[in-house]
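With one protein chain removed, the remaining protein chains of the complex are shown where they sit.
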Amino acid sequence: MDLLLLLQQTLNGLQLGVMLFLMAAGLTLIFGIMDLINLAHGSFYMLGAYVTAWLVGLVDAFLPALALALLATAAVGYLVEVTTLRRLYGRDHLYQVLATFGLILFFNEGIKLLFGPQPIFLQPPDWLSGQIPLFGAPYPIIRLAIIAVGLASALLLWWLIGRTRLGMLIRAGADDREMVQALGVDIARLFGAIFALGAALAALAGAMAGPILAVRIGMGEDILILAFVVIVIGGIGSVRGAFVGALLVGLVDTYGRALLPDLLAVFLERTVADAAGASIASMAIYILMALVLAFRPRGLLPARA
Amino acid sequence: MSGEVLRAVDLTKRFGGVVACDRVSLALRRGEIHGLIGPNGAGKTTFLNLLSGELVADSGTILLAGTDITRLAPHRRARLGLARSFQITSIFPSMTVLENVSLAIQAHAGSSFRFLADAGRDPQLVEPARLLLEEVGLGGCAGLRAALLAHGQKRLLELAMALAGNPELLLLDEPLAGLGPEEGRRMVELLAAFRQRTTMLLVEHDMDAVFTLADRVTVLVYGRVIASGDPERVRSDPEVRAAYLGEETG
Partner (left out) sequence: MPRFSEMGWRWHLLLAFALLLAFALPWLGDDYLTKLATRILVFALAAAALDLVLGLGGLVSFGHAAFLGLGAYVVGVMFVHDFEGTTILGLAPTQNVFLQFLLAAVLAGGFALVTGAVCLRTRGVAFIMITLAFAQMLFYFFVSLRRYNGEDGIALWNRSSGGGWLDLEDLAVFYYFALAFLVLFLAFAFRLYHSRFGRVIRGSKDNDRRMQALGFPTYRYRLTAYVLSAAVTGVAGVLLANATYFVGPAYLSWHVSGQLIVMVVLGGIGTLFGPVLGAALFILMEEFLPDLLDLVATGSGEYWQLLLGPLLVVVALFARRGLLGVLVGGGR
C-alpha cells in the first residue's frame, strides 16, 4: 500500500470526522438532555453554508462573514426552539419527527425561494485556497484548516462542558432535569442556549464544508444521517462518544471509499472489484454501526443514565 | 424442598459505590405471606427487582421452586410462575379493564402467535378474566378504559393482573401506596383472601397492614437483613426497634 496515499486519506478521514463531530455534538446534547429528536439540525448546517456564502459575496471578507453567519444561525436555532420545539419536550418522539420533518421542508423551500434551486459557490479566501506540500505531495490548505478548527472546537467544547458553570448545568441537566430546576436555574433558558450552541456548531460545519462541497439544498440531510450514525456509535447524549464516533466514522468511510476497490482487486477482477468496492464502501459505516450495536447496544461511551 | 417456593442466597447488587443489596438471603415457604420492611432506601425494591429479573444480581443465586432463575430474563421468570406488582401502578392505560386482565391471562394460555381470531371473543381468555375482576370487585368496570379508573381501582386491577395464571409467587411492591384508609382496608382483606392461592412477598410501609397479614417478617436496613422471623419477635427485636421502628414511634 502506498504510504503517501494512506496518510492523505487519513487526513481526509480526520477532516470528515471533525465536521461530523461539529454536527453530532449539538445533536447528542439535545438528545441526551431534552430527549428530543431534531431532524432539522441539518438545516442549520445548510443555513450556515448559505448565509456565509451570501455574506462573503456581500462583504468579501471570509472571517467576519463566517462569524455573522454563526450568530445568525444560532439566532434561528434559538427561535426554532422557542417557537416550536419547546412544545414538543416530553411528547411522543413521533410528533418530534413529524414537526422537525416539517421544519426541514420549510427551510429547504425557503432557501430555494431566496437563493434559487441551483447550488451556489462559496469562495474561500485566498489564504485558504492553495495547497501546501505535506509528506512531499501537495495537500489542500482548507482541509488542514477544517481539521484545525474542528479540533479547536472540540477542545473549546471540552472546556465549556468540563470547566464552566454552563457546562456544569449541561452535565447536571443530562443526569437529572428536576435537580437542575431545583437549583433555581431557568431550564427554558438553558435549553434555548444549548439549542443555539448546537445550531452554531452545525453552521460552522456547514460553512467550512461550503468551499469543498457544493452549497446546495438538502446538503444538511446527508450529513445529518451520518451524524446520527456517529451518535448511535458513540452513545446517545455523550459528547466524548460523539468525538470518538465521529473520527471512527470519518476514517472508516474515507478508507473504505479510497482503499476497498484496490483491496478487493487483489482477489477479484478489476471491474468487479470497483463495483463491489464502491457498494461495500457506501455501506461500511452502517455495518460498523450494526456491529457496535450488536455488542454494545448503548454505544461505545454511553452517557451515564 | 417441597415446602419452599423461593430461596435467595447471598444476593448482592451494587450501583457504583453504593451497595443496594448486601448478601441478602431469604427463603419463602409455600402459602405464606412474607413481609419485607425497612426504611426508605433500604434496598427493598432493588431486592424485588433482582427477584423479578428487572435487575441482575452481581452475585448470589435465586431458586424458584428449585429452579435456578438467577440469570433468566423477566419474562422467563414470569412463565415459571413469578408475578409482581409495581410501586408505581403498571397497567395498560389505553385498553379496557377486561382487556388488561385478559392480556395477563393470555400470557399463560398458549401461544400468542395467533393473528386472526378475535381475542375479545376467546372464552379461554375472557371467562377467567371476568372471574378475577369479580373477585377484586371491579366486575362493574370491565368495559371501561383502564386510564379512566381511580387510583385505588388501578391498584386492584394490577392485583388482578398479577394473579392471572395462578402464580407460584407474587411480589407486591407497596400495594397500599396512595390508597385511602377505606381502600387500604379492602386491599388488606383481598390479600388475606388470596392467601391460600399463592405465596406473597409483601413490601409495604403500612406497618399495621404488614403485621396483620404477614406470617413472617424480614427487615432490611442499608441493604442488609438485620432480622427475620416471627412478626412478634421481629417487632420486639432491639436492633429493629433502634434502626427502624424507632423512627416510627419516636
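Each chain carries a letter (A and B) given by its place in the written order, and its residues are counted from 1.
The rule we apply is simple: contacts are C-beta pairs under 8 Å (C-beta built on N, C-alpha and C of every residue); 3 or more make two chains touch, one makes a residue touch a chain.
Treat the numbers as computed from the prediction; the structure is a model and nothing was measured.
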Worksheet item: If the hidden chain were put back, which of B:112, B:166 or B:236 would touch it?
Response: B:112
Fill in: Residue touching the undisplayed chain, where the options are A:11, A:76, A:104 or A:122
A:104
Response to the item:
Listed in rising order, the chain B residues that touch the chain left out are 52, 54, 73-76, 78-79, 83-84, 86, 90-95, 99, 102-104, 106-108, 111-120, 122, 125, 161, 164-165
Worksheet item: Which chain A residues touch the hidden chain?
Response: 31, 35, 37, 39, 84, 87-88, 93-99, 101-110, 112-113, 221, 225, 228-229, 231-232, 236, 275, 278-279, 282-283, 286-287, 289-290, 293-294, 297
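Throughout what follows, only the chains that are shown with their structure count from here on.
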Worksheet item: What whole-number Å value describes the gap between the mean CA coordinates of chain A and chain B?
Response: 48
